[in-house]
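A single protein chain has been omitted from the complex, and every remaining protein chain is retained in its original position.
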Amino acid sequence: MTFESRPSGRAVDQLRALRLTRHYTKHAEGSVLIECGDTKVICTASIEEKVPGFLKGKGQGWMTAEYGMLPRSTHSRMDREAAKGKQSGRTQEIQRLIGRSLRAAFDLQAFGERTLHLDCDVIQADGGTRTASITGAMVAAYDAFSKLVERGLLPAVPVRHFVAAISVGVYQGMPVLDLDYVEDSACDTDMNVIMTEAGHFVEVQGTAEGAAFDRAAMNRLLDLAEGGIRDLIALQKQALGLAG
Amino acid sequence: MTFESRPSGRAVDQLRALRLTRHYTKHAEGSVLIECGDTKVICTASIEEKVPGFLKGKGQGWMTAEYGMLPRSTHSRMDREAAKGKQSGRTQEIQRLIGRSLRAAFDLQAFGERTLHLDCDVIQADGGTRTASITGAMVAAYDAFSKLVERGLLPAVPVRHFVAAISVGVYQGMPVLDLDYVEDSACDTDMNVIMTEAGHFVEVQGTAEGAAFDRAAMNRLLDLAEGGIRDLIALQKQALGLAG
Amino acid sequence: MTFESRPSGRAVDQLRALRLTRHYTKHAEGSVLIECGDTKVICTASIEEKVPGFLKGKGQGWMTAEYGMLPRSTHSRMDREAAKGKQSGRTQEIQRLIGRSLRAAFDLQAFGERTLHLDCDVIQADGGTRTASITGAMVAAYDAFSKLVERGLLPAVPVRHFVAAISVGVYQGMPVLDLDYVEDSACDTDMNVIMTEAGHFVEVQGTAEGAAFDRAAMNRLLDLAEGGIRDLIALQKQALGLAG
Amino acid sequence: MTFESRPSGRAVDQLRALRLTRHYTKHAEGSVLIECGDTKVICTASIEEKVPGFLKGKGQGWMTAEYGMLPRSTHSRMDREAAKGKQSGRTQEIQRLIGRSLRAAFDLQAFGERTLHLDCDVIQADGGTRTASITGAMVAAYDAFSKLVERGLLPAVPVRHFVAAISVGVYQGMPVLDLDYVEDSACDTDMNVIMTEAGHFVEVQGTAEGAAFDRAAMNRLLDLAEGGIRDLIALQKQALGLAG
Amino acid sequence: MTFESRPSGRAVDQLRALRLTRHYTKHAEGSVLIECGDTKVICTASIEEKVPGFLKGKGQGWMTAEYGMLPRSTHSRMDREAAKGKQSGRTQEIQRLIGRSLRAAFDLQAFGERTLHLDCDVIQADGGTRTASITGAMVAAYDAFSKLVERGLLPAVPVRHFVAAISVGVYQGMPVLDLDYVEDSACDTDMNVIMTEAGHFVEVQGTAEGAAFDRAAMNRLLDLAEGGIRDLIALQKQALGLAG
Partner (left out) sequence: MTFESRPSGRAVDQLRALRLTRHYTKHAEGSVLIECGDTKVICTASIEEKVPGFLKGKGQGWMTAEYGMLPRSTHSRMDREAAKGKQSGRTQEIQRLIGRSLRAAFDLQAFGERTLHLDCDVIQADGGTRTASITGAMVAAYDAFSKLVERGLLPAVPVRHFVAAISVGVYQGMPVLDLDYVEDSACDTDMNVIMTEAGHFVEVQGTAEGAAFDRAAMNRLLDLAEGGIRDLIALQKQALGLAG
């Protein structure tokens, strides 16, 4: 199949409209609704005043993530994982990825024996829920740490560098940025890229669902991702009222 | 303790502000965000073209409900039930209650061998999540059945009577309507009432958490509930654009 | 359908024959076989010299209940919950109800950091197993506390007021007391009432399985329950050798 | 330690008092309360009109067993397996043993594509619950098959030979028959023997919990078991009204 | 069916070729590959410097075993127990047997508050996997204790007596030693015998899968087992470089 245009009419290097709503719910220390086009994820950051057993007494903190989808966030209803009594392999893979990405963004040594729990719950899915979760959780975590600063418990938000995440893929032979569900279902290669504001990689996960891809395609995909992530991080900072 | 006033300043028979947002998410046949004060629940209704095994071949439909809370919908973070691998007794009790209430509202004989799955997911909790779930699910279910009517698959929405639900309780010795979290935590008696538009009971569940209550108190609570439910059903119909 | 008579020939306000056998098994601190007609439940009360984590150091006690049915206590064999690896929603709902009811009967402040475990195991079911469990567990708990008094560990049995439980329902349009299985399967409205000796409510749980019920029906049902519970509490006290 | 006498005062080859109460509960096709001294087990046999998948279409029947203990059947309360969400290794081992023993007693070819479910629930434990379960389940199964004969569905009870079970052990150096709890806890060697009326072995399970035992001890234990089982089978037949 | 010869051509009292490979894997304190004909089991012994809760502070050690089969160790692929989320009754029965047998071989009082974990993993099955596991685990445990002696943590390997295990059975009416899969599937009676070097029994588990067996058959089977175990223990000692 030859590429003519994207189903959404977007340019190949165009992100979907992004909206970050802070303080979305009232109980969590950080709470962000992230909307990437029709993909909507509630990201909350909750602070717990202790660390898991393997870190007790080491004077450092921990960050961990959980991910879920509401049963009817998807086209056809999925079984509820709580009712089935177990999380799928996909869910576990995603929450491990979110956790690693966020731990790379903050300095675990700098916020004491505390755990930051990141909960990313998809209320509407249209492709890219794992990358939206990371991009949104970055902002929620920043807000939660700001609370600790406000309360005089930390001197500063212990951020090492901002991170954001985006998917790229080869759709009808054409590398494109920020796949929506229609593109995702049809594309041969799908890559999730998590990157810092300096353009360094935190995670790269590329999968050839159809034809394997060569180094040239990979380079083009990484270029697209780099551009997208630069924009996402600018939007995160703007939402937080930080100078870009 | 003697009653002076409600923490929220509401009159004893005053509901919290109610907001029903239809078509809240895009995939479900019915999707409603219900907000009762600070309590917020996403209620979706999904149609499946088959019935559970025990009803196969009987020519009737079924309605069933699931309930969940996002981990940080509450003051302090709760463990995620999907991660723990089981639903709590409280969750199961609530989803059974929602299911029974909605099955009382619709005519199961009148919509063929279909199952309506009601998912009630609390995104922010401030008391009354189970009653808000029922009130919201009523609207979501109505919308889902309307879809079947639009598609020509049903002649009319198979509603027997509207139902809504509300909590009442004795707070500092005073019977009050629609408890919020502060009142709920402090009250002696807590009753959930599910009622039809004709003022008939579908469910009554009263619990004396402190002192047992007498018949006079019960009667006063039921009066309050009856008034509240009349108002809720009017709001449901208004949201659906139906003549009251 | 018009009411003619109850299948059992009982008057509408007539309890089934009740038998309470104390010291039914030898290991438990309290052990009662309760027989309500053909419904038979073994209720044991076991004392543990510690409390759950959330009460540690608060100087008070706790009471908790578990409920089970032998696989062939019922007309057709049910799957064993231990083999299935989980308790049903119904089981959890019932054991939560038993626990709340018994905690209302005793003064948790008055027996130190101890837990009373109530186990209610149905060996034959013919309707009303949850209410029989509560009525029997009251006696078993009393016996267990008496053991602590005998051993000089408590000055008196820490009872606040006796509680008993009974079901009432609308059978063929007629409100009746103490439903057996045949009536229970056929009735429209089913209500479980847990009440103190003073006639105050501890729990009321009414469900309209068919037609919703109005306030007049509810009042008649509560009158029936009140009479039945007065009799049950007299029988509990007589079994315990207490002056009525 | 040298043997002086058994704690119960019984002779070394003396069984505990045995009582078999048939028709103990009313729903099961076979229902027996077996009491061996203070050990009490309810054994029910339930007929299901189908076989497990691996036997479908083979024209033969199946027998299977489940075993449980009420939480306070024992000296100190055990956790309920249904609440823990799994059966212990001990439970599974015992129910496999009961199933094999009963399948050896009946002719699986002779009762069609039916399953007999044997449920053995211990209501009071004082040693020997697994052997009491087998001895009692033999009678319950016989009764259940008799029901099928009465209904004209089988020409005769498809018994191959009666089986019964007993424990033997070395207590203070002395081989003794039918261990109660006190002896069982203190003995070095414990053997469960399941035997037919012809004195043939169906199962032998001997364990040296302390010192290993030699062939002479084994022979003496098997002699004791053989005598005990002859008596048990006579009592089974007498309870069933069969000529010994 | 009359016995003519064993499928393998072995004499009735002939063991399969036995091979014990010590130090089979590099991390475990003891690691043995045992091959009995085509049955191959990896037995590792791991030392943990603590005991289970019920033994804390008692100054003694503990030994416990786990058993597993690789999914394709068998003729047709079995489901993986880790994927099914539970161990079968058979697995649990076997690992309890291995644990009891090894605890009988060593002096639990003599190696301090340590736990020896025995893991027996079948990589190829051809009958007799549980007995091979015991025979191999004996050597692995011996090696692990030797490590503690080498490190100066124990004065000597705390062995009470060597144990080994073998199956015997009645194949086509003939008692035979060390059943392989073909014989095992076809035989009427199957007995697993665990014995010390002194010829004393640690465990005897005999099952009549077809016809029950009499005392004469049992005696012949025990004779065969005794001979086989004498040979196995000689091979264990030879592998360990100990004087027989």
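Labels A, B, C, D and E are assigned to the chains in the order they are written; within every chain, residues are numbered from 1.
As a convention for this text, a contact is a pair of C-beta atoms (placed from the backbone, for glycine too) under 8 Å apart; a residue touches a chain by one contact, two chains touch by 3 or more.
Just so it is clear, the structure is predicted and the values come from calculations on it, not from any experiment.
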Missing chain: touched chains present in the view
A, E
From the listed residues A:26, A:75 or A:200, report the one that touches the chain absent from this view.
A:200
Which residue, E:8, E:21, E:46 or E:146, contacts the hidden chain when the whole complex is considered?
E:46
Residue touching the undisplayed chain, where the options are E:13, E:66 or E:209:
E:66
Quickly run down the residues of subunit A that touch the omitted chain.
86, 89-90, 92-93, 95-96, 100, 104, 161, 191, 195-196, 198-209, 211-215, 218, 222
Chain not shown, touching residues in subunit E
25-28, 31, 38, 40, 42, 44, 46, 48, 66, 68, 70-77, 80-83, 85-87, 91, 117, 119, 121, 123-125
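Please note the rule applied: only the chains that are shown with their structure count from here on.
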Contacts shared by subunit B with subunit C include exactly none
Angle (degrees, nearest 5) of the CA superposition of subunit A onto subunit C
120
Hey, how far is the Cα centre of subunit A from the one of subunit E, in Å?
51
Please tell me the distance, in whole Å, between the geometric centres of subunit C and subunit D computed from their C-alpha atoms.
33
Please set out, as single numbers or ranges, the residues of subunit B touching at least two other chains.
86
Would you identify the shape of the chain contact graph, picking one of line, ring, star, complete or other?
line
Which two-chain combinations touch?
A-B, B-C, C-D, D-E
